[in-house]
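For this depiction, one protein chain was excluded, whereas all remaining protein chains were kept in their positions.
Each chain gets a letter, A, B and C, in the order it is written, and its residues are counted from 1.
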Amino acid sequence: MTTIETADGQKTKSVKFVELDDVTIRFAGDSGDGMQLTGTQFTSTTAQVGNDLSTFPDYPSEIRAPSGTLYGVSGFQVHFSSKDIHTPGDRFDTLVAMNPAALKVNLKLLHEGGNIIVNTDAFDAKNLKLAKYDTSPLEDDSLSGYKVFPVPITTLTTTALEGLGLTVKEMTRSKNFFALGLLYWMYNRPMEPTLEWIKEKFGKNDLVVQANSRALKAGYNFGNITETFTVRFNVRAAELPAGTYRNVTGNEATALGMVAAAVKAKLPGFLGSYPITPASEILQELSKMKRFNVRTFQAEDEIAGICTAIGAAYGGSLAFTTTSGPGMALKTEAIGLALMVELPLVIIDVQRGGPSTGLPTKTEQSDLLQAALGRNGEAPVPVIAACSPAGCFYQAFEAARIALKYMTPVILLTDGYIANGSEPWMLPKAEDLPDISVPFAPDAESYQPYTRDDHLSRPWAVPCMAGFEHRIGGLEKQHITGNVSHDPENHQFMVEMRAKKVAGIADDIPDQTVFGPDEGDLAIVGWGGTYGAIRAASERLQAENKSVAHIHIRYLNPFPKNLGEMLRRYKKILIPELNLGQLAFILRAHYRIDPLTYAKVQGLPFTPGDIEDKANETLKMM
Amino acid sequence: MTTIETADGQKTKSVKFVELDDVTIRFAGDSGDGMQLTGTQFTSTTAQVGNDLSTFPDYPSEIRAPSGTLYGVSGFQVHFSSKDIHTPGDRFDTLVAMNPAALKVNLKLLHEGGNIIVNTDAFDAKNLKLAKYDTSPLEDDSLSGYKVFPVPITTLTTTALEGLGLTVKEMTRSKNFFALGLLYWMYNRPMEPTLEWIKEKFGKNDLVVQANSRALKAGYNFGNITETFTVRFNVRAAELPAGTYRNVTGNEATALGMVAAAVKAKLPGFLGSYPITPASEILQELSKMKRFNVRTFQAEDEIAGICTAIGAAYGGSLAFTTTSGPGMALKTEAIGLALMVELPLVIIDVQRGGPSTGLPTKTEQSDLLQAALGRNGEAPVPVIAACSPAGCFYQAFEAARIALKYMTPVILLTDGYIANGSEPWMLPKAEDLPDISVPFAPDAESYQPYTRDDHLSRPWAVPCMAGFEHRIGGLEKQHITGNVSHDPENHQFMVEMRAKKVAGIADDIPDQTVFGPDEGDLAIVGWGGTYGAIRAASERLQAENKSVAHIHIRYLNPFPKNLGEMLRRYKKILIPELNLGQLAFILRAHYRIDPLTYAKVQGLPFTPGDIEDKANETLKMM
Amino acid sequence: MKEEQNAELQEQLKTFTAKDLASDQDVRWCPGCGDYAMLSQLQRALPEVGIAKEDIAIVAGIGCSSRFPYYMSTYGFHGIHGRAVAIASGLKSGHPKLSVWVATGDGDCLSIGGNHFIHALRRNIDINIMMFNNQIYALTKGQYSPTSQHGQKTKTSPQGVIDHPFNPVLIALGAEGTFVSRSMDRDPKHLKEMMLRMAAHKGTSFIDVLQNCVIFNDKTFDLYTNKETRGDNTILLEHGKPLVFGKERDKGIRLDGFKPKVVSMSDYSESDLLVHDEKSKELAFILAHMNDQPGYPMPLGVFLDIKRTTYEDELDRQVAEAIEKKGKGDLDELLLDGQTWEIGDNGND
Partner (left out) sequence: MKEEQNAELQEQLKTFTAKDLASDQDVRWCPGCGDYAMLSQLQRALPEVGIAKEDIAIVAGIGCSSRFPYYMSTYGFHGIHGRAVAIASGLKSGHPKLSVWVATGDGDCLSIGGNHFIHALRRNIDINIMMFNNQIYALTKGQYSPTSQHGQKTKTSPQGVIDHPFNPVLIALGAEGTFVSRSMDRDPKHLKEMMLRMAAHKGTSFIDVLQNCVIFNDKTFDLYTNKETRGDNTILLEHGKPLVFGKERDKGIRLDGFKPKVVSMSDYSESDLLVHDEKSKELAFILAHMNDQPGYPMPLGVFLDIKRTTYEDELDRQVAEAIEKKGKGDLDELLLDGQTWEIGDNGND
């Protein structure tokens, strides 16, 4: 317990500092309350303080649903720690509730005894009714199991901003900065990064800069001054490998990976895309990176998105197309064309809740079967997945490497959870990234478009290369010449050749690794964005000396060569998926194993606790 | 041996009549030679004579490829018999070769010692060169293993038509009728059906009627007169069940099944479609049947094809959409919508060679994975397949029954082979077809669009029903009310509900049957158009007392309930498929069996011989 | 919905009110969104059309605007992105009695849905297409749309849009639309009037509605909607009336050859001006292009309203004709159609 002087030096109070290893906070409010911004700022500052962290933004599909409603609640969860962590946390320690609806929706995931900071101003009769509260939870007993900090955030904000000449409505808009300031005080984070950010972001509008900065400071001071708050928390920097770090979301990392791949392939980059949640940010990010000779083409639809990319690939660009489930469905036919003409192309599907429009802003992993198997004809396409926000960078790069080396479309699956979520990322050095360039066909004289090299890839020649003029298309091709061929034997040969080419990629990818014992009772097998939750759960289970391994598959077609044999070394296989068991289905067909599926299809990611419980349940039944 | 008088009564010669059980003829010529027509006429007459039969039209993807080229050859194979048969035959007994290219392309499938009727007029230097013959096969020894009947068909035709006032070019066009007449003589079939057909078809143009009729008769007489031909064959009528028969192609039967379903569902019919080979005929046929209150909508693309059908279904029509592989790919997204809004819809995919544009006029079975698994999100859709031309009728009807009863899109897979092929069909009586109508929701007061009946189907209410106004759409629906819902538990509930509904159809379909022993060494498992070849092979193998069963799966999702257990009763499972093993993949995932795949991906159907050989090989290895 | 239906009959047929058309779902658009105006005006217009409520269906694609059906108590279908017009085309063709309304955005209708849109227009299916044109993809949070302005900065055009925008009226005319109009959220009275005109038109009716998105493209149409500037920057098209505009009605349009020209009313009288003719395709095109040139007002109202047979009528006619010619379909007859033969019982011996 120390006695500190408040910022304005007028008053002192006693404040206790508590050291914690691990904290999870949930900011929640109306869609218009700026919770995503608040969360992002808290995250960014926390990253700079040196914690490991993981975030989970969670917002409705309406742009600004009517204020006060339950479905209009927007949340942002951030988990930070002095240890290495993998997920945004099972439950949270502190809930910031900007209105009754936010409280109602989020309370069930708050730890027992957790902190609730409520904006009491928002707890009026109208909002209580909209949130379907009969009585105010601040006045009945319902919150007795928690530490409630009632703060009239709106009033305090407007008070702080008086004199700036703003309307009440304008002043009220800054209340999220007040809340942020208060949380900075509570969790002992510096205000400077946000103050700087405000200046940069709103620089053109001085009044807004002033209002937001003042609100932030007022919130911080409020913590200092008022008697309500007597405890502050500290989370020490994590022991992370030395390096330069930055916080990235999965979509940002994907865009960076695409640019890095173009640079390292020594090719102009091209993205043909059509906006769709939650993939749009990739197009948005890339459209800012034109100085890397990367062209973005916002097409009229998803079909044009991929077809322009195919055209660009034919012209010699490293071509990409990005989308989510329904858009992926629309690209089906053209993916078949890309594989028939054997051009390099990376297709990125940021999965979301389906089927159909489904739950567009929620996460899911239910496009695996579509990606791996959903095309007319025998149409093999390599499929890989990213496991975490930063992992998206490396998998986008890897997808491009495979596409170029094997002259094939490659599908990269990410999902809404890792696309929007963020984590600190130790930046690679450009020079440490491998060169993935492929030579164009060398010799016009001997050039034939459908000859094969040792890994069955055909040679690439692009327009403007004199003497290499050739024709390609979606009709079956004759081996070597690439002419149209209806010959029965040639068709079988080519169908098998395309299958073999893709299967052969197994020789070119790392062996499957395992976290934990090489054999034993239980292997939890996952893919994609469930990585963090499974890893965290596995750590907990292994800490209890349970015979549990975590096998996370990054290469989904073809699988790593040692996978089948590895899977057979465990008594039981548990596959948690955010679908009804799609990986399990494919593994069953491939390896005749009999895994257990743990299907969560709720638009939400797994928590480590989910996995831990299921694993324990499974172990018990053995 | 009898001595007969020729038609014109001028000359007699000795002709031997040989009784045969089974004959296969292949008509082959240039795309412009009218071989499809010749084949169809021979078939139709043969059907009326009472033979069982099966046909296989096989033509290039160009409309009229340059004459004389190898890739321009168009063929039509007809197999007819006094027995019950299942395929157009492994090899043929008689080849009609209208030019050198036709001879070259088809010779390898002619039985040793088989008959070749060649149009010698076409064997000039130019055509020989186009067919890549160095010397004329009529003059070297290469045909010594066959019975060659050289006939100057073109000359004889023009001679016969002299005096009609036609140009040589016009006269030449009738040469296929000459060939047909000759074959009628040879196989002892009556000319009347074709003569009548000519009158009906060309009625408006008397000169053409005369030319074709004369050419036909000239061909017949030529057989009678000339010394070249001394043997005639007879194939007695088959012992088929009593009834009225007609010859149908699969596409015709599909169209008829669709109309029958609309009639028996007591609903207006609606087909939204976009032309694509080999599915276009269904749209063409249906567009002639408007008097059944069936509307056809030729849409701007496949997406509009299915979307107009969904709109019509919402409006209370029995709605269909028809297509082939690439078009199926384009419908992917909208199929997801149909299943989310739970409207009845039948999607018919007449499979063709893939991937991409592939081999558009050739057959394949490679859309199974796409149909069963290729959609974004968890998107279960019932899938059934037709096994034969006539079978298309019943499966189109069955697809509609399931769609209506379960308020779901249903996919029916046929393929180019059975779609274009034909067989005699014993016509059902309209009154014997079941009533498949479903009642609309009865009570406006209690109506909620997403309640469920005992088979988990939701109630149907359509515009114009007062008091039933409701909204549907592709966003996740709340159970019972059908309102948009982002509730996590509801999503999981609905995803599982949709899966359960489709899985539940297993209770409503016949048990899987088996042809042959209930258990034993080998089960040959097939689906779709391979039925005939597998059945014929199984009959042969069983006749040799081999322990071989044929299991043909008509319901591909869900599978019949007894299938898994049934499959385990055989030592070995062989799955011949016109793909790389798609059914095998699914069965493996479902039943943890380890079947052998026999993959033929050549744009051609299996022959019974293919299957027989493979089965024997498999048996030998056991 | 024939034009000749008279007002009296309509009054009599008014079996429901605007209020009856609100569904039980909360409207979830942003406060201030222009979509609200469309909703309330359609709710006001429909009771005057003279149709039963159960005969109305609203079809939409995906977008903010496409949530429209959920807020109407009529039949409604929230489709998939871009396919509203295709779904509506099928619905109307299969069920010609319905009054079918399409709610669609500039992205939904003109970007991904562009093909269905132009084909519906040429087919002249009797559906009513209301395009909410906010010149942005709003639901996906602010990417440019095919009507965004050249140079406009959006999330996907940080250096400005390089696409030349569609002029929705022009593309509708090019696709042989028979009813093409424009209005704006800020003029509810005009909106309703246009909706009634659409309902009265037999064939595809299209309206381009300038709609403000307060979040992602606020005030783009300020020039046209703002009281101060509106008069000088818009012009109301009225059939048979001369083209006068201006805050003080002090300007008019004359033709110079086939190019429109703004003239001052101090130099000309109304009778010297170009007179609007909804029946002229040529004039419609000229007017559609007019405000490409700076200084020219944006036309609002009906550009074209002509008659052509509708798709669903023709389809119905063919069904009727087929029945007339060959009789109502008899299944047994159909099956027997073609060359058939009998196998007798002895076939079974």
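The criterion applied here is as follows: a residue touches a chain if its C-beta (ideal position, glycine included) is under 8 Å from a C-beta of that chain, and two chains touch if they have at least 3 such contacts.
These figures come from a predicted structure and were not determined experimentally.
Across C:Ile56, C:Val100, C:Leu173 or C:Leu334, the residue that sits in touch with the chain not pictured is C:Leu173.
Note that of A:Ala334, A:Ala385 or A:Leu456, the residue touching the chain absent from this view is A:Ala334.
Of the listed positions A:Glu469, A:Glu489 or A:Glu565, the one in contact with the omitted chain in the full complex is A:Glu469.
If you put the hidden chain back, the residue from C:Ile129, C:Met298 or C:Ala322 that touches it is C:Ala322. In the complete assembly, the contact with the undisplayed chain comes from B:Gln298, out of B:Gln298, B:Ser437 or B:Thr481. Even with one chain removed from view, chain C keeps its contact list with that chain: residues 111-112, 114-115, 118-119, 122-124, 146, 159-160, 162-167, 170-176, 255, 258-259, 280-283, 285-286, 289, 308-309, 311, 314-315, 318, 321-322. Although one chain is not drawn, its touching partners on chain A can still be listed: residues 44, 47-48, 50, 193, 197, 237-248, 256, 259-260, 263, 268, 270, 272, 289-295, 297, 299-301, 303-304, 307-312, 314-317, 319, 333-334, 336-337, 341, 426-430, 433, 462-475, 483-484. Although one chain is hidden here, its contacts on chain B can still be listed: residues 61-67, 69, 71-72, 274-277, 280, 283-284, 287-288, 290, 296, 298, 300-302, 326, 356-357.
Going forward, only the chains that are shown with their structure count from here on.
One simple way to say how far apart two chains are is to compare their mean CA positions; for chain B and chain C this gives 44 Å. If you average the CA atoms of chain A and of chain C, the two centres end up 39 Å from each other.
For chain C, residues that reach two or more other chains under the stated contact definition are 62, 80. Residues of chain B found to touch two or more other chains are 333, 336-337, 341, 473-475.
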